[in-house]
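Only one protein chain is missing from this complex, and each of the others stays in its spot.
This part shows subunit A:
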Amino acid sequence: MSPILSVAHVGVRFGGLVAIADLHFDVAEGEIVSLIGPNGAGKTTAFNVMTGFLKPSQGEVRFRGTPLRGLAPHEITRLGLARTFQRTSVFPDDTVFDNVMIGLHRHAAGTGRAPLLDALVGRAGAGERALRERAVALLDWVGLGARAQERAGALAYGEQRLVGVALALATEPAMLLLDEPVSGMNASETRVFVRLIRQIRERGVTILLVEHDMPMVMEVSDRIVVLNYGRLIAAGPPAAIRSDPAVIEAYLGQGSAARRAAAEAREAADA
């Protein structure tokens, strides 16, 4: 089966800083793949390249065979590639319901030939009702039905994450990129979220995940791609990644930990 997303030798440089050196991997349709690596490894940068927020200095990203180079974020979303954000995942001043209504933006486009005119003369009624029903159904599905009329910015952190997922799902994506979705969630919230991810996959959505919560990543992923200092250092199923020496080195940082210990010892001696 041809990959739904293929990242081919992508590099990103900010001036002299190499954020991503040479990233190369594929995601097959229906997979749950995790992209992991220590802080600053280039994971979010990779997401920004895939969704058009950053232009790669080299290489190419293809989604369902379409090269994404030069496409704006909203155009990539319309191809069926949606994402969530690490920190700000909601429209804070709107209700949860209105958040999802904003997220359904591209579905209202088909209701008429001149949507703006329809709105002005009040012809958009039927389309709007259909949208509202969809928003309610989607909120119920992710478990935010009871929160529909709350202001999104006032929700608990974990619930804001769910709103972010609902917004991304509202675009009816074929593939969903989740940027650290469970950071800041407690253990039980994380468990609920893992089940939600599996449910999303069962709806036919391919998932690529950036996450620091290793037990969660090991549990949910079909495959894991490991980045360090902008380089791909390992890729494979969770069991193989768990025992990969390069990954252990990157995470436990034998070298760096030893250096830090030595430096601390020196400082202590100087004092």
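The definition used in the following text is that contacts are C-beta pairs under 8 Å (C-beta built on N, C-alpha and C of every residue); 3 or more make two chains touch, one makes a residue touch a chain; residues count from 1.
To be clear about the criterion, contacts and distances are computed from a predicted model.
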item	value
Protein that the absent chain corresponds to, by UniProt name, given "Spore germination protein", "Septum site-determining protein MinD", "Branched-chain amino acid ABC transporter permease" or "Isoquinoline 1-oxidoreductase, beta subunit"	"Branched-chain amino acid ABC transporter permease"
Selected residue (touches chain absent from view) among A:129, A:195 or A:242	A:195
Residue touching the undisplayed chain, where the options are A:5, A:19, A:155 or A:178	A:155
Candidates A:13, A:64 or A:105 - the one touching the absent chain	A:105
Hidden partner chain, touching residue among A:11, A:59, A:145 or A:238	A:145
Footprint left on subunit A by the chain that the document does not show	51, 53, 72-74, 77-78, 82-83, 85, 88-94, 98, 101-103, 105-106, 108, 115-116, 119-120, 122, 124, 128, 131, 140-146, 150, 154-156, 158-159, 162, 164, 167-168, 170-171, 185, 188-189, 192, 195-196, 199-200
